[in-house]
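One chain of protein is taken out of this complex; the other chains stay put.
Chain naming follows the written order as A and B, and within any one chain the residues start at number 1.
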Amino acid sequence: MLRQFVLGFALAGGLSAHAYAETVTILMESVPDTEYVKTLVPEFTKETGINVSLEVVNYAEMHTKLVPQLVASKGSYSALVVDFYWVGEFTKAGWLQPLDDRIASDKFDTSVYVPKMMDLVGKVDGVTYMLPFYNYAMGLLYRKDLLADPKNQAEFKAKFGMDLGVPKTWDEYLKQVEFFTKDGMYGVVNQGLRPDPIAMEWSNYLFANGGEYHDDNWKPTLNNEIGVKAIEQYSTNIEKYGPLGAASFSFDEAFNVMAQGKAYSYITYNFFRAGIDDPSKSSVVGKVEIMPVPGPTPETGGSLNGAWGWAIPKSSPNPDAAWKFLKWVESHQTAKKRALQGGSPTRTDVFDDPEVNAKYPYASALKQMLLTSHNFPVFTYTPQLVEVLGRELSLVVAGEKAPAEALATVETEMAELARKDGKLK
Amino acid sequence: MNQPSTIEAADRRFGWFMSAPTLALLLAVILFPVFWALFTSVHDYTLIAPNFDTFTGFRNYLTAIGDSQFRHSLWLTSLFVLGVVLIEFAIGFVVALMLNSVVRFKPIYYGILLCPLLMNPVIVGLIWRMFLHPSLGIVNYLLTVLSIAPVNWLGSTKVAIWTIVMVDIWHQVSFMIVLLLAGLSALPKEPYEAARVDGAGTFKAFRHITLPLMWPVIIVTLLIRLIFAVKTYDLVYIMTRGGPGTATDFVSYFIYRTAFVSLNVGEASAMSAILLALILLLTSYLYRYMRSLS
Partner (left out) sequence: MKQTFKIVIPHVILTVFSLAIVMPLIWLLRVSLTDRITAYKIPPEIGTLGFMNYYEIFERYAFVSWFLNSLLIALLATAISLPLATAMAYAFARFNTGGPLLRLGVLASQMLPPIIIVLPLFGVFLFAGLLQSRTALIVAHLTIALPFLTWILVSFFEGDLARLEEAARVDGASRWQAFRLIAVPVAAPGILAAGLLGFILSWNEFLFALVLSGPGTQTLPVGLASLETHAGVEIAPLAAATVVSLLPVFALLPFLRKHLIKGLSLGALK
């Protein structure tokens, strides 16, 4: 009698536990793509019966919130989004679950991703830890209406002896920056705030001049003619061709200068392309286009790559449900719906989708940007490298250090970090 | 003969009885973290390998002291702390004295000065970034209307730290006012009446009655504001990230980066312990000074 009662009680308990709908809790940063995912989540719940709770925090503070969670053996988050900055750190510390088994058993196709995306926020040393979520590769926003103005065209030709048009090379672009700094307009607005805005933006200058951060053996290759030239161009652009105070602009201040129609160009994250056509933020709707940052030759690009990936932490309370969510959110269908709302794709089949291209004609430019982009060094100490680089660049822009001296410091500290990480022998 | 000592013992018991709940709570929650931090400071503890396997003794301390960037950040912080604490005290004391002397509109003045205090530093930083935008901000626009050249508030190495000081004053000066005003309202009235009978002027009364009676409150106000000012990091994080160059790289932000960017919690703990020792030294000095006055 008693046993039956206990058994019945236990059964009822077990049943009711099943009746409880499972919840996938995900910590996300506040970006447009998070908003888009939020609108699609009800479809997932309808399909699987699993609830989704998205906790949104300030992107810059997210790392601080995540670390204690990840150090703990059992955390609160089923799945995470991971910036490429943290990939090295998180995998080295062993905080993420490898996804290869799940990918294989569910036959999830990762070959649809742009290969550079998988390199950046997918695989680390051959193991897949993440599915690329959205990309924030940097591109060149420029005022196409100013380029098309016949008066500008004539003046430019007279001054530089070449036609004014969409810049094919980096040098051509720099000439345009100089040219458009007139009549209260600035040729370019820069984001000179340390550490990541300046470090990320300057990376484009480095790549555009044909430079790279390191050679195949992780030996730093910054302190040379190219590196110095890139820094000099950068500080000239801030001082001579940019608005007052650009040395401390974050992307918000810089974007607002561009959106108020006061600058010809701005090198920034590609999702600002959608923002510039929002009439509540921008007075230059329809006048701005985006393109890959031009490289030293017309065939090469100078864009910096960047992305966030989905991952399941080791401390996840319900990894299986989390994987279900990842599979759903990264399916062609969901990814496409997100792109149609204005999101940044990472999948080739979304980039090439006719509907997406019809709605956003610049989708092909974004794809081109990814294909010609360069990756920032991804290793355990990426954030610290960004910090060092940001500090030294900021010192040069502030006029407190010579370019070569600053680059030498970056090289020393970078080599030290790479050595600590076992990358540099 | 043994009565005074029983009274004393009862006093002591009553004192512990009154402090027990608070102490118990503090012990339960904060004691472990503080000792954890001190313990970590003598180990090679990083976020990549969060364990206490390697005891390093004072190596983290030596590294921290040997780091010129860290010393630079300490120097900048002292400059900032000295600036905000003294200026806020000067303004705060004057306003508190005035506020104590008026009756009409007092709640309105008080309500207004509470507003900045109820704003989070993150918000204060963000809205001031907007106001101080060199070309799109209202402040520089008003300056140009007055035909003053626009100021590069956050982008110049010479100006940036003072801009942060200015914003901090706007945000935190009311903290001083609230405390000093409370101190003033708690002052006894008789000495003033006696002084008036003796024909002493306002200034004399201030110098010989208000100031001496206010010392304990003044010292505590300065001390607490100082501790908060040393910990300022949100404002810098939002407004300059320690830049341009290293012009506003305050020590709290520096420690934050050592722990969560460089992932070196051991060294960050050592830096914190050094900071703790410095503030503790200053506090006990101020505390003793306060005792000697009363």
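One rule holds in what follows: contacts are C-beta pairs under 8 Å (C-beta built on N, C-alpha and C of every residue); 3 or more make two chains touch, one makes a residue touch a chain.
Keep in mind that this is a model prediction, so the values were computed, not measured.
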Exercise for review: Could you tell me which shown chains are touched by the chain that is not displayed?
Suggested key: A, B
Study note, to complete from the structure: The listed residue (B:F32, B:F55, B:W75 or B:Y289) that touches the chain absent from the view is B:F32
Revision key, fill the gap. Per the whole complex, from B:I48, B:V122 or B:V159 the residue touching the absent chain is B:V122
Exercise for review: Could I get the residues of chain B that touch the absent chain, sorted low to high?
Suggested key: 10-12, 14-19, 21-23, 25-26, 29-34, 36-37, 91, 94-95, 98-99, 101-123, 126-131, 133, 135-138, 141, 170, 174-175, 178-179, 181-183, 185-190, 202, 213, 216-217, 219-220, 223-224, 227, 230-231, 233-234, 238, 251-252, 255-256, 259-260, 265, 268-269, 272-273, 275-276, 279-280, 283-284, 287, 294
**Study point:** Touch residues of chain A, complete complex, unshown partner
**Key:** 25, 29-32, 53-61, 64-65, 67-69, 71-72, 76, 136, 251-252, 255-256, 259-260, 269, 271-272, 275, 279-283
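Note that only the chains that are shown with their structure count from here on.
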Check your understanding: Using the average of all C-alpha atoms in each chain as its centre, how far is it in Å between chain A and chain B?
Key -> 37
Check your understanding: So in the complex, which bits of chain A are touching chain B?
Key -> 58, 60, 63-64, 67, 71, 89, 92-93, 192-195, 243-250, 252-253, 256-257, 260, 262, 380-381, 383-384, 387, 390-391, 394-395, 397-401
Check your understanding: Once bound in the complex, which stretches of chain B touch chain A?
Key -> 47-50, 122, 129, 133-136, 150, 152-157, 160, 237, 240-247, 257, 260-263
